[in-house]
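Could you have a look at this structure, given as structure tokens, before my questions?
With one protein chain withheld, the remaining protein chains of the complex are depicted in position.
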Amino acid sequence: MDYDLLFIQTLNGIQLGLLLFLVASGLTLVFGILDFVNLAHGSLYMFGAFICAWLTLQLGNFIYAVLLALPLTGLLGLAVERLMARYLYTRDHLDQVLATFGLILVLDTLAHLIWGPAGIAVPLPGWLRGQVEVFNGVVVPSFRLLIIATGLVTAAFLFWLVNYTRLGMLIRAGASNRTMVSALGIDIQTLFALVFALGAMLAGLAGMLIAPITEASIGMGNNIIITAFVVIIIGGIGSMKGAFIGALLIGLIDTLGRSFLDDLFKLFMPSDAAETSAPAVSAMLIYIIMAMVLAIRPQGLFPPKVR
Amino acid sequence: MAALLEIRNLRKSFGGVAATDDVNLEVAMGEIHAIIGPNGAGKTTLISQLSGGQKPDRGSIRFRGANITRRPAYTRARLGIARSFQITSLVMDMSVLDNVALAVQASDGHSFRFLKPARSITHLRDAARDMLLQVGLGDRADQPTAALSHGEHRLMEIAIALATGAELLLLDEPMAGLGPEESTQMVAFLKLLRGKKTILLIEHDMDAVFALADRISVLVYGKIIATGTPDEIRGNVEVRHAYLGEE
Partner (left out) sequence: MSMTKRSIWPTLGFLLLLLVVPLGFYFYDNAFYLDLATRLVILGIAATSLNLVLGYGGLISFGHAAYIGIGAYAVGIPVYHEFYGGFDSIASTNGLFQIAIAVGIATLFALITGAISLRTKGVYFIMITMAFAQMAYYFFLSLDEYGGDDGLVIEVRSEMPFMDMDSPVQLFLLCWMSLVVAMLIVRTIVHSRFGMVLQGAKGNNERMVTLGYNTYVYRLTAYVISGAMCGYAGALMGNFSSFISPAMMEWGRSGELMFMVILGGAATTLGPVLGSAAFILLEEIFSSVTIYWHLPFGLLLIGVVLFARGGLTGMFRGRGN
């Protein structure tokens, strides 16, 4: 076993996990509080990437671009909430799913209209392009460390927000009791709009962080959204803790599965059989894990108390 | 006295609050046994455990001598337990007759049939129509369920419970939301069932309870504080204190 590779891949898994957490946390917030299924959450992720990529090219600085792109994706979220989502809160999930499916087509095509069919690569500043030596000879791209750091800081921020602030209290109350929040004299429409914008910013942030690695491209959100669904299904829909643990679990399993499953299979089957079956199994691995979790706990690992 | 239903030390709590707190209760074959108690006393939770909608934390439920505590809800109907719901629970987008026919079909036991149109199976339809006639909804059979009034929905609940052919009916506030006239009709109808069915009745309408019940149990904060005939309950100081006195 190559332990340096194992270390690197573990780090990659954590990085993927944290990006997934950013997407999944927004989804789970919006669903948990607004009872709203947003299939177009992945398109907000894509817009985050595009806005950031475009701003990076305009401003010549990735960090400034992120700082400016965050409020812009928040505004986009607000626009979606105001123009469409709020009319769907009281509708059933089928209507929400169908309407946001339509929204994906609209947003993907808008991105196409604005930025053209090709993707946009995002240049990083010099200090983020280097590598960092973690220990004797093992180097990690510094940008990946930035992604991990940003993911952890955002996670900490969200836990603080949900558990220790007035807004968080309202968020938790809103999840269980809309009328109660209204009765407290809090403008629930504003609260909902804020939550929606926050969700959009989280998805957008994930898109901004991935763009320098993969570039911003049309439809990039349509794969990660399903993985984010798997994350919140495993974690328990509406649970922030579940989203975090589920995301890391999926990030690690997916990354490590792709690189080590064939080695693992070779331990107990002929090596050519291992090499043909490992890619197929690793492609399905996270779904198999999801199925196993559901078989034992249909509500996920950390189902929210109310609901 | 042959107990059709025996409840022993039944307990169910939600986050530390016991909704059913070591309840012991026996319902004899053929009796109308009412359970009264203030709001939040745990009456509906008790019924849900009997019908299988909720799982008790501990204790046992025996029906015709067989332990059914952990049996899934759908098997209890087949054993002969039917329930009505406090909040009307019907299939709103089907016709009145369809709703009752589904209950008849459930007791008929041949539902994994894919070919013959259900609405052309005369013995199911006739039995359902007959049941609707009995509760006085004969002329409403072909209406969409959603078009009926609240009072008619309450009658449908009873018709459906009866149509399953169950021996034990768990009726959760059949009078809820009924006007005085409708209540009187409902009481008159339930009286007709005396001796034919065993009924566990939850009801807030005291006039109805004292008119119908053979025995009454008083449930307060998840505990049964008294069981007896209507006269005994009327005279029970503890009950008057805990419950009746409040009104």
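Think of it as A and B in the order they're written, each chain with its own count starting at 1.
Note that a residue touches a chain if its C-beta (ideal position, glycine included) is under 8 Å from a C-beta of that chain, and two chains touch if they have at least 3 such contacts.
In this text the structure is predicted, and so the values were computed from the model without any measurement.
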For this session: Write out, one label after another, the shown chains that touch the chain missing from the document.
Result: A, B
Exercise. Which listed residue (B:Ile68, B:Ala103 or B:Val220) would be found touching the missing chain in the intact complex?
Worked result: B:Ala103
For this session: Identify the residue among B:Lys55, B:Arg78, B:His150 or B:His241 that touches the chain left out of the display.
Result: B:Arg78
Problem set entry | Contact residue for the chain not shown (choose from A:Leu6, A:Met269 or A:Ala283) | A:Ala283
Exercise. Of B:Val17, B:Leu133 or B:Ala147, which one is in contact with the hidden chain?
Worked result: B:Ala147
For this session: Name, in rising order, the residues on chain A that touch the hidden chain in the full complex.
Result: 31, 37, 39, 84, 87-88, 91, 93-95, 97-99, 101-106, 108-110, 112-113, 222, 226, 229-230, 232-233, 237, 279-280, 282-284, 287-288, 290-291, 294-295, 298-300
For this session: Just the residue numbers, please: which parts of chain B touch the chain that's not shown?
Result: 51-53, 72-78, 82-83, 85, 89-95, 97-99, 101-103, 105-107, 110-119, 121, 142, 144, 146-147, 160, 164
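As a working rule, only the chains that are shown with their structure count from here on.
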Exercise. Between chain A and chain B, what is the separation of their C-alpha centroids in Å?
Worked result: 48
